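One chain of protein is taken out of this complex; the other chains stay put.
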Amino acid sequence: MTVDTESRTGPRERIALLRDPRMRGLIIQIVMIVAILAFADWLVNNTVQNLSRANIASGFGFLSSRAGFDIGQVPIDYTANSTYGRALLVGITNTVIVSLSGIVLATIVGFIIGIGRLSHNYLVRGLSSIYVETFRNIPPLLVILFWYFGVLTVLPLPRNAVGLPFGSYLSNRGLQTPSINFEPAALFTLIAFVAGVAGAIVLGRANRQQHMKTGQQRSLILPNLALILGVPLAVFALTGFPVAVEFPTATRFNLVGGWNVLPEFLALFLALSFYTAAFIAEIVRGGILAVSWGQTEAAYALGLRRAQTLRFVIIPQAFRVIIPPLTSQYLNLTKNSSLGLAVGYPELVAVGSTVLNQTGQSVEVVAIWMVVYLGLSFVTSALMSWFNARMMLLER
Amino acid sequence: MEKQFQAHIARDEKRPMPPPGEQGLLAALRKNLFATWFDSLLTVVLGLGSVWVAWKLIQWGLVTAVFTGEDRQACLTTDGGPVGACWAFVNAKIGQFIYGRYPLAERWRVDLTLLLLATLALPLAIPRAPFKRLNASLLIGVFPFVALVLLTGGNFDMNVGWIVLLFIAAAFASATLAAGTAGALSGRLKGAYRLALAALVLLLASIILPGSDIRLPIFELPLLSLAALLAALASIGLSVVAARGGLKRSFMPFRVFMPSVFAVALVALLTSDFHLMPVSTNLWGGLMLTLVVALTGIAASLPLGILLALGRRSHMPAVRLLCVIFIEFWRGVPLITVLFMSTFMIPLFLPVGITFNQLLRALIGVALFSAAYMAEVMRGGLQAIPKGQYEGAMAVGLSYWQMMRLVIMPQAIKLVIPGIVNTFIGLFKDTSLVYIIGLADLLGTVRRGFSDPNWITPTTAATGLLFAAFVYWLFCFGMSRYSIFMERRLDTGHRR
Partner (left out) sequence: MQKLIKTLLGSVVVALAASSVSAATLDDVKNRGALRCGINTGLPGFAFQNDRGEWEGMDIDYCKAVAAAIFDGDAGKVEYTPLSAVQRFPALQNNEIDLLARNTTWTMNRDTALGLNFVGVNYYDGQGFMVRKDLNVTSALQLSGATVCVQSGTTTELNLTDYFRANNMEFNPVVIEAQNDVNSAYEQGRCDVLTTDASGLYASRLELANPDEHVVLPEIISKEPLGPVVRQGDEQWFDIVKWVHFGLLNAEELGVTQDNVEELAANSDNPDIRRLLGSDGTFGEDVGLSNEWMVHAIKAVGNYGEIFDRNIGPDTPLKIQRGINALWTKGGLQYAPPIR
């Protein structure tokens, strides 16, 4: 327990082997590694024994056998004849779809609410606070169930589907929109669109230089609209509308044809977005508050309006504070998407649990889950730190 | 730089602000609600919207709601008009929501446990309340075991191994306590430590070599275990002697005895028969199970989290790497997969013939999961302690563990109390996932209630979910307020 302080001052050889901090560290580490390896070995051994006792073959061979079950939402080709591996891939794709769309909506709502919490308008501030305090303090699973049962009870049966513009319908089977199938000639439109966006960027740069030089600001809304929408539309018309639209039609049970957004997706997507938005709002608020008040005063003194102050002065600085916690919220959202299991949205965990159940390959399926989620976490963190590094470069 | 400013500087002269309005309510309203036309628009739209929503909620939850009734007939209208919330459902099932399927006649045990928890935890949470130390040690050292006995019925079969292990732990604790006594004789202390270690080795040997057991006719005690027990007792004795040999010869080191007393009391508590009806854990449910999972999770994750945080800041690369891998692994995967893992894989990991029950497996998963989050919170606290504190502690000759125990941890834990509370809130919310692996927590019992044919109405589900949401909200909101309160109170300028 007590360190022999005298030995520190003495010559080096006199230190006993166990008293040398470096040796001690080395020994502790070796013991720890051996213990952990032995523990792991023990676990593996037990698992192998238990598996052989239960007659369960281990290994990933099952991934290439026929799945035999159907999945509700299939963004990539999949039928019951596809393999388990393919089924899991469908699950991964669905996880990515709901996470990405959730992240986008959560960020938008979160920023609005977060800025709203700092509004000088009583009502806006109060409502934003109520929003945050409500959503932050109930379990995400409950939010998802609320949306699911809410969506199902509010929306009508497909027979009485609510007609929306553009031949879309909303019913408790989800949102059914016409699908647009492009013909090859539509490629020109895509090219035109890319060119339009490029043009808009160039124009924006030129305008900013002009602004820097003369202080004159010009509205770019109309020219940008013309470039981004007008040009592709013109090309689209010139090539003779190379598109086939499939409208949903009512059959005995369902609306068939077109694109279908499942209510499970809607429930999960909305719930995840609104739940996470509450946390993002707090992060945004914290980030804005972290920018010193002097910055705001200085901006006002320069004659910037409130919105301009926010956009040019506060937000860019707040971003540096915001990004790291924002990243972890994005990760949380991705991980929470696994709750889709509770409402039957076929994401990775839901599909995986079906596979697990049909094959009994629990170790393999759990391993796949872990690897995929760790991979998703890694990609998200990497992207966000890249973005963070970019934001940091703006520092002058 | 100059250009940047140039571009944004206003060219036109600003018109002077209008004179400040009269003081009072009207002016305040105008300033805060109708400052610009956009503000006015927002105010009007949002105001109307929230009034509408509030009106609808009141109508649904109070005006057209049904508060009493025997079964679903009460919540179905005869005239076909709209029916609001079916609170009668919550009323009828409230017992299940709180206790799950815990036997009716035994529910006082749950109440008693909760009461004990409240009397111990509340004074601890109130900064001004006295006896913090006693309270904390009761809460950590005594309450869990009392709760275990109360909730399960106790009367456990404790085998010899456990008892001996307990005494060995007591021996180590005594030696540590004795070491803290001023002027303890270090030679005897070393002896105490060595004896305790020997006891541990003997115990392990007795477990590994079951053939070498020579059972004494009277005690039915394996010989090696007996030797281990004796060694442990001898170690405790040496510790006492060492503490007595300190500067104050008259000092009676009763603190050194405490661990042994505690060990004896614990064995007595766990093994004696209080004539409580055994209640198996698959009958537990509702809010009670939610609290059991959340509290056990947090209690287990605190020490684990501290160790992991220390490991992550260690100078030994292997230790650091292992801790980082452990922490990042659990933080990178969703809890639901962890729960699946503990349900399906823990049984595979164990040797043939050994089983953990479902609740225990879920608890292991939850504890490992939250330990990783706790470790990050603790790391934040450790990093906030100025380097001078470490250097100062080392300068007065404290060992690593002494430094952590006496200098760093007390400061770090104080700093991270809000973080711990926030982790607890997250864990409390996450316990709702145990429903997916078949445990009926609060949300689970509410959802199971939906399928009771006696209570199926169009509004049952919404009412039940709203009730569950309210309970979760009450707990989490309360705790988050407390966390903010502590943050303000503890913010004494220590942070960098």
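The first chain written gets the first letter, and so on, giving A and B; residue counts start at 1 in each chain.
Note that in this section contacts are C-beta pairs under 8 Å (C-beta built on N, C-alpha and C of every residue); 3 or more make two chains touch, one makes a residue touch a chain.
Nothing here was measured: the structure is a model prediction, and the numbers come from that model.
Trainee: For the full complex, can you list every visible chain touched by the one that's not shown?
Mentor: A, B
Trainee: Touching the hidden chain in the complete assembly: which of B:T36, B:S186, B:S280 or B:S399 does that?
Mentor: B:S280
Trainee: Would you indicate which residue among A:V48, A:L157, A:I180 or A:A389 is in contact with the undisplayed chain?
Mentor: A:L157
Trainee: Looking at the whole complex, which of A:T177, A:N224, A:S362 or A:T380 touches the chain that is not displayed?
Mentor: A:S362
Trainee: Determine which one of A:G110, A:P232 or A:P346 touches the chain that has been left out.
Mentor: The single option touching the absent chain is A:P346.
Trainee: Can you list, in ascending order, the chain B residues touching the missing chain?
Mentor: 72, 96, 101, 104, 156, 159, 161-162, 165, 204, 207-208, 210, 280, 282, 343-344, 347-348, 350-351, 353-358, 436-438, 447-448, 450-451, 453-454, 456-458, 461
Trainee: For review purposes, identify every residue of chain A that touches the missing chain, sorted by number.
Mentor: Residues in contact with the chain left out: 34-35, 37-39, 41-42, 45, 53-56, 68-72, 80, 149, 152-153, 157, 172-173, 251-254, 256, 263-264, 341-344, 346, 350, 353-354, 356-358, 360, 362.
Keep in mind that, in the parts below, only the chains that are shown with their structure count from here on.
Trainee: Touching chain B in the complex: which residues of chain A?
Mentor: By the definition above, chain A touches chain B via 1-3, 5, 25, 28-29, 32-33, 36, 43, 46-47, 49-51, 53, 120-124, 127, 133-134, 136-142, 145-146, 149-150, 153, 211-213, 215, 302-304, 308, 312, 331, 335-336, 338-339, 341-342, 349, 353, 356, 362-363, 366, 369-370, 373-374, 377-378, 396.
Trainee: Which bits of chain B are touching chain A when the two form their complex?
Mentor: It is residues 1, 3-11, 14, 31-33, 35, 39, 42-43, 46-47, 50, 179, 186, 189, 193, 315-319, 322, 329, 331-337, 340-341, 344-345, 347-352, 397, 399, 402, 425, 429-433, 435-436, 443, 447, 458, 461-462, 465, 468-469, 472-473, 476-477, 480 of chain B that touch chain A.
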